[in-house]
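Note that one protein chain is taken out, while the other chains of the complex remain in position.
Naming follows writing order (A, B, C, D, E and F), and every chain is counted from residue 1.
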Amino acid sequence: METLLAVTVGILIGAAVYLMLARNVMRFIFGLVLISNAANLIIFTAGRLTPGAPPLIPEGADAPADVVANALPQALVLTAIVIGFGLFAFALVLVFRAYATLGTLESDRMRVAEPDEGAAP
Amino acid sequence: MAGGRRGNGLAGVLPIAISAALFLYFLAMIPDVAASGALVIHWQWVPSLDIALSWRLDGLSLTFALLISGIGTLVMLYSNSYLRGHPQYARFALFLTSFMLAMLGLVLSDNLIALFVFWELTTITSYLLIGFGHETPKGRRSALQALFVTGAGALAMLAGLILLGRAAGSFELSDILRMGPEIRAHEHYTAILILVLAGAFTKSAQVPFHFWLPNAMAAPTPVSAFLHSATMVKAGVYLMARLHPTLSGTDAWLWSLTIAGAVTAVYASFKALSQTDLKQALAYTTLMALGTLTLFLGQQSGYAITAFATFLIVHSLYKAALFLVVGCIDHATGTREAEVLGGLARAMPITAAAAALSALSMAGFPPFLGFIGKELKYAGALAVASEPMFVAGAVLLSNALMLAVAGVVAFRPFWRRNEQPLPRAPHEAPWPMLAGPVILAILGALFGLWPDLLQTTLVDRTVQAVTGGDLEAKELKLWAGVNMPLILSIATFVLGLLLYAVHRPLRRGLQAFFARMISLDGRWDGFLDAVKGLSAWQTRTIQNGRLQSYLTITFAVVLVTLGGTMLARQVWPAAPEVGEVRWSHIAIVLLIIGGTLLAAFTRSRITAVAGLGVVGIGVAMVFIVFGAPDVAITQLLVETLVVVLVAVAMLRLPFLDRKGESDWRPGHLLLGTALGATVTAILLAVLETPLDRRLTDFFETASWPEAFGRNVVNVILVDFRALDTFGEIAVVVIAALAAYALLRTTAGRRP
Amino acid sequence: MKTFAANILLTVAWAMLMGSLSLFTLASGFVLGFAILWVLQPLVGGPDSYFLRVWYWIKLIVMFHYELVVSSLGVIWDILTPQHLSTPAVIDVPLDVKSDAGILLVTNLISLTPGTLSIDVSPDRKVLRVHAMFAEDPEAIVHQLKSGMERWVIDAVEDR
Amino acid sequence: MSWILALPIAVPFATAVLAFLARHSAAGRWLSVAGNAALLVAAVLLMGTVWNEGVIAAQMGGWPAPFGITLVADLLSGVMVLITAITGLAVSVYALGDINERKEYLGYHALFNVLIAGVCGAFLTGDLFNLYVWFEVMLIASFGLLILGGKPEQIDGGIKYVTLNLVSTILFLSGIGLLYGMTGTLNMADLAQAVDGVENQGLLTVVAMTFMIAFGVKAAVFPLFFWLPAAYHTPAFSVSAVFAGLLTKVGVYALIRMFTLIFDHDTGFTHTILLWVAAFTMVTGVLGAAAQSDFRKILSFHIVSQIGYMILGLALYTPMALVGAVFYLVHHIVVKANLFLIAGVSQRITGGSDVYRIGGLYKSAPLLAVLFIIPAFSLAGFPPLSGFWAKYIIVKAALEAQGWLIAGIALAVGLMTIYSMTKIWAEAFWKAHPDGRQPRLTDMPQAHRRPMLLAIGGLATLTVIIGLVPEPFVQFAERAAAQLLDPAAYVAAVLGDPG
Amino acid sequence: MTGTEFLLICVDIGFGLVIVALILAFWRLMRGPSLPDRVVALDFMTVAVVAFCGLASIRTDDRAFLDVAVVMALVGFLATVALARFAERRQARESGEEEELS
Amino acid sequence: MTEVISGVLILIGCGMAVIAALGLIRLPDVLIRMHASTKVGTLSCGLTMAAVAVHFIELAVAVRCIAIIVFLLMTAPIAGHMIGRAALRTGVPMWRGTPRKDG
Partner (left out) sequence: MRSVILRVGTRYLVGLLLLFSVYMLLRGHNQPGGGFIGGLIGSTGFVLYAIGCGTAEARAALRVMPQSIAMVGLGIALVAGLIAGLFGDAFFTGQWLFLGADKSDPSDKGLPLSTVLVFDIGVYLVVFGAILTLVFAMEEEI
């Protein structure tokens, strides 16, 4: 399964890169969601996979009885998901606002900060 | 420029007082130096870098110090009248005084790096002084040119000084000057020499780095008198003289200095004669002098070095005087044009007298110091080890031209018949402006008559310093008998007077000639344009304002770097071990991949969002299957919010593609695929290594007994790694604030 | 009164969620429920009495499940058979039920029974628009809904 | 002891919370100033402790390393925190005159102080994932500050800034995942030891490269710097000053930390790449500046160029070179932040930012001219200002390492820096204003002028002090570099002495 | 065959069926053709995941996954509502001029 | 015994999920498909939850299962109503001319 997930990560990244390179920045946002998932899966997979058993300590025990899933990557992924959401939300609002302000979502027509010297303003 | 009613107040007086006090101090040091040879004081500055404020007062530095502070005093005095009531006089005085102090620091430093510090300070202050006429484009251009050319040399020199210090094991001149043989044998000697000379030649305006100096005449005349005759331009000469004991004596040294000096001297002399602006003419004669001094420093003979020492003083005296005289003329008449000026002797008798004395010294007539200097020059030239006739010829030619220029600059404006009306009726300058030229001119005569005065106080010790004590100074005397130098002197007079007689047609010819020659000054603008062009091209190419291009480069860098490193370090995952795979797992993975591809290739926004939702659900299922309920819950909630937010945002956003356009980009797909494959390979390779689980083991065992929580993930979040979580919620808060601010700033919104 | 009832309900729900009926959970549940209801104050309507309607509720629940299972089979049959049997139509049903809870229950229950799907309620709350899968006779469906599902709901929740 | 390390993070956060809750009144901005002053006190205490006691570490939550999160300060961290506090205080004072009430209402002070907190956190943390978190804190706060005002160029610049930085963030996160997968630990001191036990050292190099790129984007090195010149000229001046001073330096800091402490196993490969990166960064940055005419665009490209010097210090990887890198970091933060602050005053009184369309400052605002020329010439590397020593040490290190070409490039870039600085000087200061305006400092209301000039003057004074009395700073940098090259003390402080 | 074995087989079959259902729904999601079609498909998928979670909790004998199911049941609907509203309002805005490209 | 009951419930529930999904594929227009997904989907989910409750026989689990079912019963129709309304208002093509009233 780890192999499968590694391949999945690759596909997620490939698609994300393809999306992020699009002219329309909305596609960048879509790519961002995909690549964040890929990064989370990298961490999760790198912590190795344990089917089943969540890292919970049963009542009456001091530690998990059997082998349970690696808790640390889970905590990291959880943190990364929330941070990723914050970043995503800002990026989305930025794109939204960019359309309201610049009138386009196509990045090659966003030339206010770095005007094209050849073109008329 | 002048004419203000107000005086300059403290800003006018203080610089005079400072420089006079310094001059007197150095004067008082003459006996000590004469007695001991060199005084060295050591102050700590940056011991970690072997940089000290250590001072060295020997003949060479004392000569320079006296010239700097002495001429400085007179120039300060002069300036106070010349720029009387100027609104920016305080700044001017500050810059000029700072310059003088920097120059003194330069010649007195015993530490190479400290010397460099002062060197650069003279660069900065002279930049500010040349840019005194900052509101004209020419003034700004000249200032930049001077700064850029000398700055470039200085940076090269810095490298040279660092290498020199490394080779010598010390930055102290006291040490370095004793290590000539070792340095000359060092593997980096050639590099050191080239780099140091780069600094010296640019600062001293040796051809082909000369073109900034005439332009620097944009500065007020007292500045020119001080910086561009007596002091700053001689910093390069000083450095060559200073390092003479260490670096000289090789063919490389000999030929680079001799050729540069000779070419500069001859070229500058012709150039001087071709000028009609008196100040420009003087500027080129300064070049000529610098060339001559360089030429002598190339040699090893006692004559050459004595000639250097003498001519250094001679030139400073008469050139400063003449600059100040030209300033008086300009001040009085409003013009510096040689063809306009004439008959000023009657209106400005004192100025005329000072000009005449200085011009005679410059022309090398006896009994002025200039004559002795010239004699020594010839003696020095003839003592040159190889090709003496070449050197002597160059000196002869430049001396004759100089004589003619002296006539043009200091004789004709005063004594020829006035042909054209002057912009203003001439009048004698006030005494503070006259003091300088007069005193300097008289000194020129005085030293000519009593050369011993100079010989014992300065020249001997200077020669000793320059030669490292190897050679004795030759005697300075007006009459040395009939010898080869005397014959050459006479030839100079004849040739010079001849040239003066035909100087006007000759000037026209020269002007025509130089007009056809490559003008480095003209090339300067071309150079700057080329720099601008290159940088503009680079900006268009790299920083082109196109996000797509930025991102493509960034991802390509990631691919090339990671892929390249894998190739370079032979990193490959072994054949992937499929292991125990359940088909339900495969199905989840297929779901994720399906959602991914859907999101990537659909042209419909809502389909893309749905695809993302599927990916989110699939990833959540991975978390469920592999025992991460907390993560799965969070993932699902976040995914939901993502969909909600996108659905809200898209109400106001346009379609992904314009009508009839497709977004098919095979190149980007290839890049993405390659990158994805690379990451997969790396991840597989990582998964082949064993995982150290000691952190997790600790968390599992400590979670309940020590942190009182049964959900290990949550305990990690709020206790073991609470700081992470704290930073994370800060991200969330700030993301919300930032987004809110973005939505609520009203500026720039389109209707 | 209705608010109080809702508060009690929330308290009990809380205690169940916490899995214990200690004094602390009840107290905390009450406080929490109070806080939530306070937040929702603008939304909670007029007085109502709950406790007299247990019978109607039970009836409603039983009848709903019966309807659910029976009519699901019709849909499943249509899915699994090769040809489509349905005769779909959008039908307007006049509404008698007035209260929020009533409308919600009616529309939800209609939606949950296969074959009918509540699509919209007119802004004046007088008309319910329903999509019916087997609507050869729209009048019959209107009648069936009004006398069945809506009747049960009105009995269960409305004051009359 | 542990609180000395925690305070530089806690104080700005507390400031942010309080200033935000007081955003409706003037109290917000004074809270921000007071908070930054308190941070400065904390930073001085920290610095003093590190100087006297060597590397110090504190286990957050009381959990021993490598299990919990460790905060750790060696001299480099200490000085970075100190300089952050100084910059923070200067900019918060400057903001009294620069930031309008609308921006304050929208949370300027909260964003700013959280940014400072993030920067301090990044400098102090000894945990790789925690470093990621602080990077994100900084990043998101910088996003907010960047777009505050909502002008079209801010939005446009923001798009590029955000997208490119997000890519780097993801790469960083992935790198952490991979490194964790190989070593099983996140504590940086622990990692320093764990990487030695990794069998596949080639793979370690590959993973190291992900960090190099991720931090390379943050540090704005060639060819990953696009986001910086695209955005840094757009926000409020206080904002761009703190960006210019601090943000890229965190990337440089992270590169230094990672490639001295953890990834020192293959310097022949990694540091050679860094060397080339440094060379191209210096050159492209300085050439980029030559093409610009906007005050802040020129300065922005110079950030890129100067980053090259710092990377060069790391790439040469000799004691002297690291001394240079540390010195350069400190010097550059002070100088570059100040130049952006000065650009703000210039814009206020000349009414423009394109240097060809403004002028007259030298004549009618001489105080500003003095205040400009100090950092400008320091940046250009003129002695005896701080930039000279920075450049000198780096060049010396390059020459000592026989890097003739790189030393030559470093010097040539210095020359081009002179060119750019004098362009600003000649156009904005010397030249008369094309509209005949006489831009005077008194054109600004006193309530704005005083704090703004106070901030600028304070930073300029610091530049001069570093320039004139470099010895303590050099000594300091030497000790800091020695710590970097021999991480034993760092590791011992974090993981505890074996005895 | 013991009851436990039977249950495990049933759970495994159940997993398979749910995933088949998910994939079928995904097919509808991909095909559309209308926006509401896709929303319906996504909505169904969230419900299927609730069932998946239930199966997971039986399979692993761990109640934790029920919490996932509860959350999913609660909020999955939110996404559907948002998307449905999007579908409806977008059309209102663009007055039926353009159908979403697909 | 409980195993058998819950096993059967699972089989029926998940089978219905597949049928509902098939309905999504097979049925002719969006409103008709919703009949399949909304209620058959809910029913299948409810059956699975019942299986869980039976399997654990535990109050806390049962409460959660009931909660899930109640949540679904509350939300699924509302979601269906939103989608159906959107489909109707945006004029999604209907199979075999489902009669429409404009309003």
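FYI, a contact is a pair of C-beta atoms (placed from the backbone, for glycine too) under 8 Å apart; a residue touches a chain by one contact, two chains touch by 3 or more.
Because the structure is a prediction, the values reported are computed rather than measured.
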For the chain not shown, which residue from B:415, B:493, B:655 or B:740 touches it across the whole complex?
B:740
Missing-chain contact among B:634, B:680 or B:696 belongs to B:634
Of B:165, B:451 or B:709, the residue touching the omitted chain is B:709
Residues of chain F (touch criterion as defined above) contacting the omitted chain
71, 74-75, 77-78, 81-82, 85
Mind pulling the chain E residues that touch the left-out chain?
63-64, 67-68, 70-71, 74-75, 78, 81-82, 85, 89, 92
Identify the residues of chain B touching the omitted chain, counting contacts across the whole complex.
629-630, 633-634, 637-638, 640-641, 644-645, 648-649, 651-652, 707-711, 713-715, 717-719, 722-723, 725-726, 729-730, 732-733, 735-737, 739-740, 743-744
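Note that in this section only the chains that are shown with their structure count from here on.
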Which chains does chain D share as contact partners with chain E?
A, B
Over the chains that touch one another, what is the least number of steps taking chain B to chain C?
3
Counting only C-alpha atoms to place each centre, which chain is farthest from chain E?
B
Name whichever of A-B and C-F has more C-beta pairs touching across its two chains.
A-B
Central chain of the complex, centres being mean CA coordinates:
D
At what distance in angstrom does the C-alpha mean of chain F lie from that of chain D?
56
State, to the nearest whole Å, the distance from the C-alpha centre of chain C to the C-alpha centre of chain D.
61
Find the geometric centre of each of chain A and chain C from their Cα atoms only, then give the gap between the two centres in Å, rounded to an integer.
40
Can you pull out the residues of chain F that are in contact with at least two other chains?
20, 22, 34, 38, 42, 60, 76, 78, 80, 84-85
Quick one: which residues in chain C touch 2 or more of the other chains?
none
Judged by the touch rule stated earlier, which pairs of chains are there in contact?
A-B, A-D, A-E, B-D, B-E, C-F, E-F
Going by the contact rule at the top, pick out the chain B residues touching chain E in the complex.
583-584, 587-588, 590-591, 594-595, 598, 602-607, 609-611, 613-614, 617, 620-621, 624-625, 627, 629, 632-633, 636-637, 639-640, 643-644, 647-648, 650-651, 655-657
Complex interface listing, chain A residues touching chain B
1-30, 33-34, 37-38, 40-42, 44-59, 61-64, 68-72, 74-75, 77-79, 81-90, 92-97, 99-103, 105, 107-108, 110-111, 113-117
Residues of chain E touching chain A in their complex?
59-60, 62, 64-65
